[in-house]
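A single protein chain has been omitted; all remaining protein chains appear in their positions.
Take a look at chain A:
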Amino acid sequence: MSTPTIGVLALQGDVREHLTALAESDALARPVRRPEELDEVDGLVIPGGESTTMSKLAVVFGMLEPLRAFVRAGKPVYGTCAGMIMVADKLLDAREDQETLGGIDMIVRRNAFGRQNESFEAAIDVTGIPGGPVEGVFIRAPWVESVGGAVEVLATYNGHTVAVRQGNVLATSFHPELTGDHRVHHLFVDMVRNTL
């Protein structure tokens, strides 16, 4: 079985935690900040962080179009929290000039669960993840307001969609990389392996 090479977009955010989770899920993990580094990976994780900052840096450093092309080419992408915002086709409660890559036909509401005082942990059942619920760490987290017909809802919390997949693009409102439980990363590594 081949070992996929998976990048973590390293413009800003919790990059190191994703690199560790991927390495412990049988992938070669490396940070990606430049277009030529994107050419060398089979899949990409967009980490948690500040989505406005990440989006601005992607524009300034010429990463936005290469990232969009990466998604269009059907390469697997997994976004957590700010990363979920980055792969949304549309946003609510965002600055008008905030660019996203798109990839999932959904509308995502930024900071939907509230400010830091409302950040929380809860057990989340995720379709396709065996072995019981995952530890959901939600930090100023977004939720998915609505999805198109091609989008599979993988998890909800209090009636709000918090994990989705469309084709090779996966997104969660929460941060599996902050826990020792790498089952969601395993799922993503499998998605990448299936494209090789």
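In the analysis below, a contact is a pair of C-beta atoms (placed from the backbone, for glycine too) under 8 Å apart; a residue touches a chain by one contact, two chains touch by 3 or more; residues count from 1.
Note that contacts and distances are computed from a predicted model.
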{"item": "From \"Xanthine dehydrogenase YagT iron-sulfur-binding subunit\", \"Pyridoxal 5'-phosphate synthase subunit PdxS\", \"Urocanate reductase\" or \"Ammonium transporter\", the hidden chain's UniProt protein name", "value": "\"Pyridoxal 5'-phosphate synthase subunit PdxS\""}
{"item": "Touching residues (missing chain, whole complex) on chain A", "value": "10-17, 33, 48-50, 52-53, 56-57, 60-61, 81-82, 93-95, 110-111, 115-127, 133, 136-140, 153-158, 175, 178-179"}
